[in-house]
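Data first, discussion second: the structure below is written as structure tokens.
Shown here: the complex without one of its protein chains, the others still in place.
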Amino acid sequence: MNEDTLRLLLQGIKQRDVSVEEGIERLKVLPFEDLGFAKVDYHRNIRQGFSEVIYCAGKTTEQIVAIAEKLAERGGGNILGTRADSEVYQAVRERIPDAEYNALAHLIMIKRGKQEDRGNILVLSAGTSDLPVAEEAALTAEMMGNHVERVYDTGVAGIHRLLSQTDKLSQARVIVVVAGMEGALASVVGGLVDKPVIAVPTSVGYGASFGGLAALLAMLNSCASGVSVVNIDNGFGAGYQAGLINRLGEN
Amino acid sequence: MNEDTLRLLLQGIKQRDVSVEEGIERLKVLPFEDLGFAKVDYHRNIRQGFSEVIYCAGKTTEQIVAIAEKLAERGGGNILGTRADSEVYQAVRERIPDAEYNALAHLIMIKRGKQEDRGNILVLSAGTSDLPVAEEAALTAEMMGNHVERVYDTGVAGIHRLLSQTDKLSQARVIVVVAGMEGALASVVGGLVDKPVIAVPTSVGYGASFGGLAALLAMLNSCASGVSVVNIDNGFGAGYQAGLINRLGEN
Amino acid sequence: MNEDTLRLLLQGIKQRDVSVEEGIERLKVLPFEDLGFAKVDYHRNIRQGFSEVIYCAGKTTEQIVAIAEKLAERGGGNILGTRADSEVYQAVRERIPDAEYNALAHLIMIKRGKQEDRGNILVLSAGTSDLPVAEEAALTAEMMGNHVERVYDTGVAGIHRLLSQTDKLSQARVIVVVAGMEGALASVVGGLVDKPVIAVPTSVGYGASFGGLAALLAMLNSCASGVSVVNIDNGFGAGYQAGLINRLGEN
Amino acid sequence: MNEDTLRLLLQGIKQRDVSVEEGIERLKVLPFEDLGFAKVDYHRNIRQGFSEVIYCAGKTTEQIVAIAEKLAERGGGNILGTRADSEVYQAVRERIPDAEYNALAHLIMIKRGKQEDRGNILVLSAGTSDLPVAEEAALTAEMMGNHVERVYDTGVAGIHRLLSQTDKLSQARVIVVVAGMEGALASVVGGLVDKPVIAVPTSVGYGASFGGLAALLAMLNSCASGVSVVNIDNGFGAGYQAGLINRLGEN
Amino acid sequence: MNEDTLRLLLQGIKQRDVSVEEGIERLKVLPFEDLGFAKVDYHRNIRQGFSEVIYCAGKTTEQIVAIAEKLAERGGGNILGTRADSEVYQAVRERIPDAEYNALAHLIMIKRGKQEDRGNILVLSAGTSDLPVAEEAALTAEMMGNHVERVYDTGVAGIHRLLSQTDKLSQARVIVVVAGMEGALASVVGGLVDKPVIAVPTSVGYGASFGGLAALLAMLNSCASGVSVVNIDNGFGAGYQAGLINRLGEN
Amino acid sequence: MNEDTLRLLLQGIKQRDVSVEEGIERLKVLPFEDLGFAKVDYHRNIRQGFSEVIYCAGKTTEQIVAIAEKLAERGGGNILGTRADSEVYQAVRERIPDAEYNALAHLIMIKRGKQEDRGNILVLSAGTSDLPVAEEAALTAEMMGNHVERVYDTGVAGIHRLLSQTDKLSQARVIVVVAGMEGALASVVGGLVDKPVIAVPTSVGYGASFGGLAALLAMLNSCASGVSVVNIDNGFGAGYQAGLINRLGEN
Amino acid sequence: MNEDTLRLLLQGIKQRDVSVEEGIERLKVLPFEDLGFAKVDYHRNIRQGFSEVIYCAGKTTEQIVAIAEKLAERGGGNILGTRADSEVYQAVRERIPDAEYNALAHLIMIKRGKQEDRGNILVLSAGTSDLPVAEEAALTAEMMGNHVERVYDTGVAGIHRLLSQTDKLSQARVIVVVAGMEGALASVVGGLVDKPVIAVPTSVGYGASFGGLAALLAMLNSCASGVSVVNIDNGFGAGYQAGLINRLGEN
Partner (left out) sequence: MNEDTLRLLLQGIKQRDVSVEEGIERLKVLPFEDLGFAKVDYHRNIRQGFSEVIYCAGKTTEQIVAIAEKLAERGGGNILGTRADSEVYQAVRERIPDAEYNALAHLIMIKRGKQEDRGNILVLSAGTSDLPVAEEAALTAEMMGNHVERVYDTGVAGIHRLLSQTDKLSQARVIVVVAGMEGALASVVGGLVDKPVIAVPTSVGYGASFGGLAALLAMLNSCASGVSVVNIDNGFGAGYQAGLINRLGEN
């Protein structure tokens, strides 16, 4: 039942060709597809600061360029391409010249929304090797209009480096903790603050880290309250979740 | 928007207090909840031969009795209670005297639908210890109106026992294979027939069976085509899937 | 005991050189190999619409070409080569010029059987990256003589895209659901329909998807009845199983 | 260095027995233990609405009673005892008569803080068996001064039950999703809303659910953005995280 | 096709009612079930020294007694019941008075075959807790007519205890090694001898032994050649395999 | 070759009945068993402060009592019984009246060696539920003649509790860290000190702790150097290893 | 204590400079290293038909050539290099011109021992992709002097192919079964014969085969008695074990 069908039905009622009860019966089984979901989506996108996110891994360059172009034409919001290599970026930039690229985080950023600067999200990372994931989180949150503080290289083996950042810990509204190996940083941070901590395990490590499993399990079993966890290496997800949370404060 | 609100809207259109276009706009965002899904469910239940299935594990006896009573009052179909112990059954029977119980399969059966006897589903099991799961599958399929043949104790260590059942293999339209330990029976049967095989790994075994994992993985990796798999010990799921498939033949 | 030996034995009985009881004794231990199994196979192939399926992974190009040629010469049915790269296809086409290739699904198709167009199988996939597996399923089912509808990119994160396809859901007789990541699509579809759903987990994802394990476990634990599961990325297996099921309806 | 030692040092400076530079040197190595952390803790507790949470599993009844009494005497906030059985509760109530107990959620609640009623947290659960975990989450959030809406039994196998709750979905500021088996509810909800979703996998299920692992992995691999995850059955952790997030909106 | 049908067919040929060619055609599709497999089985049982082995776990006492009686009546070989508790044994002994029981190994033994005393099988176990599995292996081998030497409590942490048994190591023809924890004994023994070693991992251990997984993996990865492995705690399987091997030497 | 045989050989050489070269040849193949290993063991026991350790789990009370008596009669060192319940202890004490018992750590202690008091071993534990394992470690080390400091309940969620113990951290020569859940304490302690840390994961936790696996993996992946790990819940092993290490300092 | 020291001691006894008792004392602590173990090894090698096996994976070409040369010079037996690529072989052949190579099985063979032809070992494999492992097993057994029958491509999906080989099954003394995917062949063969079956899981498969884990677990859980298992892809180990077993029959 598309809009035309619906119009015909209502006109039938208006013209009393169709009874109200019959209309009710027919509308009760109104198929889902006719309900104008696009509108809901439209609202949703505007509110989130992204028109869409393109997960580039496992898509061909052609597919990515086509999606990006379509989204860019539709307008109305920032576009983010995650896990994009530089070759993909080159192809996108040929069509969308203002597309930017962060090679470390493997992000394509097409900034079209209004730039906000909301509250404070703190992104902490444990080691140098965790930087790509941390930057993915930080840039994602920035694209959503958040002010992001970065404190990197604060692994628990040198706990004083973390403890010397109490100012930033206390000023943040949401904290993203990025750590591989044993992932202990999430618990320590969770114990120091009383704000939401989003923990991102990374695949940094070897042997019994089993591709990030060790850090993932550690973060899920955090003895500190207030820690929730996203997938291994999912910097985007953590930055996005932090952005959603931080937006709550401004309403 | 409930039915009354919808009636008011349509009456407004009928009485020309509301324009057709305004009606379209309002119906476009018509919330899901007002669409009378129960009706869809109703149809669905009738067609499937069950008004509902109650998974009893993890529910209190009181909860189960209450759900069973409500479903029985609504009428119109068989009711199946899976993973029910005899104590639960006693409580159910006090309220629903015609409730039956199969202790081996841990099933409560309340037969209210018309009894059909459709085609042939064959349930094969590898060992004596697999019987409870096999019976759960067989009784579930029977409750859905299927004729079920049972061939038990045909493990691959005595391949001739299976091979001596070629008649039943060839007469069946769908085959459910129930096996624990190494679960090889599914592959052997899948290689002998060209009909859908639904494989049920069981937790029968010890040590490196890891609670049915060995049989599950074996069945998923079957070298025979035409085998799909349900959860470990999920006799109900296999019987139900077999019943859905078998119904296709009669339309 | 080959056919000649059997003939000699029966002629011996006919000529009364061999007693009936002696013949019974000898036939009782008649070795399996002499029973003309090829005939059984022959029937089986004809009925299934395939003379054989060649799983190309782990075989050399030479082996694949040799098998394909032998099957093509034998005639009588379609031949399918799964997990074939384009180099293998080139080698096959040199010998079998009418061999076709689908690069996305990595399938070599040699169409020799009569082309049927049976019922409706619906192949749903969750994301763009799941397309190769979905196409493998769809093409396999088509090769078996089924009419296949494809609805791609209907992941549960945009549930309306799925809900807008209720027509196709209701017209299908069997549904193949292809999804990676959390594999939730299988449960949602299983809850919407009362027909057999064959779920294919894919290895699409990263981190804690553990190569498709997350989707596999989710599908096996589906809270919806009527879902059975094949191996990770096994599009062929799902399409084949769907084809077997769909054939039931026509007899 | 305790407070007395510090006083002596400062008095020495005041009386010019100790030079300023010497004081700096001594304070630079001021051991951690002397810094009055309790005060920090004190502030923290006040702000969170809990003076402390007692994880009762693995503690003796005596230990739990002793800790509860000490916390109750200190005053200033609510006290929560998680995973407490009724026997433990009886022992606690003998000493703290206003202690309350929720048997379903296994929570002891000692309400001493001021009762707030902040915003809206929505707790969704998939099945009846998930109720204990869902209630643990809801009550925890309520104890922290949040208004909690509960929508239970909305598993994805009956997607309409969820879709009929769009009002509550849109009114909530934070959503807790509790689901066992395949855990698909988190992804579906995450796709419908643009607010933070905290997902709690439960150990509800059998076979290849592996004690909640299936739901956990599914939630971590959610194709919907905005979903973060806590440990299996960790209703407290989800409620607490939701409470921390919801508090952001009021400052 | 049973024996009577076969007789009719052959008589038809004899009486020239049926042509030889027609007989060939019919016999070609002769179903498996008619081939007198029991005879094959009969031979097999005689040769192995067991008429049958009853795996008692997961069977009811009634089932076990019934099977044991039937086997005992058939005669001709020893009967072994594995994983039987004493209650089951009492029930069996009421019907079969000469049934014996070994409580440590949980074995019911009904000795009916002729007692042989073949070669030397050595059963080594690492620790006191491995004794039940070791005895299951030893008694199984003895029931098959083998002479069994036992050397227990020779874990690798006291390597001299093993090294002081070189006589027994050199006199054995086959060696069964039973070890839990790290399962290192299999490798050490495998390195000392040049005869087949059958390794049995046991579930003895805790923590990261994961129910015998550690020992299982260790034994599968043995750096010594000549070691093959059976399931965790499968003393019967090891004893049986050792018995099969040892029999080779006597022909 | 026992001592007598050896004596005969040497007397033969002395009496020139056996040539030196022949003696060399015979001694070259001297079997292992004749080399007086008991003597080596004897020395070893004396030096370690234990005549033997009895791992009581999986042994019968009778076996344990028998072993304990034999060891006690042999004299010369302390005897430790690990994982012993109180019933076992009662039985032991009937025969060995000075046997002591620690119910928390499930240890039977028979002190017969001279009591030393060596250096400082620090045992840290993260939570109250880790106490049994921590005490097992502490008492084991004490039985070996070490002075043990205990600092319990210093989980990383309250990092200041740990940091306030810098004195004890700096005075210890070896540190045992006992922690369940995410096991982060080992990394934090390893980062604060430059002495050997022996980490003991415990099975404290639920859900994705998987019986201590999360803590185990975390500790193995510690980003701090100087941390080595023993089995889950292996307090004895950690205390013993710490004792071996601490003894190095005194020679 | 080397041979010279031993000679001095025995000469001291001969010349009565050393008493017999003193000699006994000194010989009791005779270190292991002086006992001429090489001799033991020498015997062992002769008997096994190999002077040594070189596992080439993880060794440099230089290391492999050096080891091979040393072994070849020592003489007296065949030399086998497993998991060798052709480059390694070229380097070996430059120094040892009669070295042979089997590219499929990745084996270097240097035949120096006398060629025997003992009994019958049957190597069965399930699929074409299992051939490299099957050949590794077969060639290893042949190098040890066994006659090897090969029956390849007998997967259980076409059970008749296996059943048609009953002659070879009955003539073999030991059977090696090589299978990937679900590994069911081992159970089926184990059920057909009463001789030792050595099962080799292979890593052939994808998805939930998890690199051979599915086949490994299936084989360990075989419902047929008489099956023992070696590591995934360990064709050498299976061939070697089969060779050890087969040798028993000839003594």
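In order of appearance the chains are A, B, C, D, E, F and G, and numbering begins at 1 in each one.
Note that in this section a contact is a pair of C-beta atoms (placed from the backbone, for glycine too) under 8 Å apart; a residue touches a chain by one contact, two chains touch by 3 or more.
On a predicted model such as this, the values are computed, not experimentally measured, just so you know.
Every shown chain that the unseen chain touches in the whole complex is listed here: A, D, E, F, G. Only one of E:S209, E:S228 or E:N246 touches the chain withheld from this view, namely E:S209. Among E:L27, E:V148, E:L192 or E:I232, only E:L192 touches the chain left out of the display. Contact residues of chain D toward the unshown chain are 3, 6-7, 10-11, 13-14, 16, 20, 23-24, 27-30, 32, 35-36, 39-40. Interface residues of chain E facing the missing partner chain: 126-127, 155-159, 163, 181-184, 186-188, 190-192, 205, 207-210, 213-215, 217-225.
As for the chain not pictured, it touches chain F at residues 44, 47-48, 53, 173-174, 194-196, 198, 216, 220-221, 225-232, 236-238, 240-241, 244-246, 248-249, 251.
Here, only the chains that are shown with their structure count from here on.
The minimum number of touch steps linking chain D to chain G comes to 2.
Under the contact definition stated at the top, the chains bordering both chain A and chain B are C, D.
Touching chain B and chain E together: C, G. The pair with more inter-chain C-beta contacts, choosing from A-D and A-C, is A-D.
The distance from the centre of chain E to the centre of chain G, with each centre set as the mean of the Cα atoms, comes to 24 Å. Between chain B and chain F, the centres computed from C-alpha atoms are 55 Å apart. Listed for chain G are residues 158, 163, 207-209, 220-221, 225, each touching two or more other chains. Contact topology of the protein chains: irregular, matching none of line, ring, star or complete. This structure has the following touching chain pairs: A-B, A-C, A-D, A-F, B-C, B-D, B-E, B-G, C-D, C-E, C-G, D-F, E-F, E-G, F-G.
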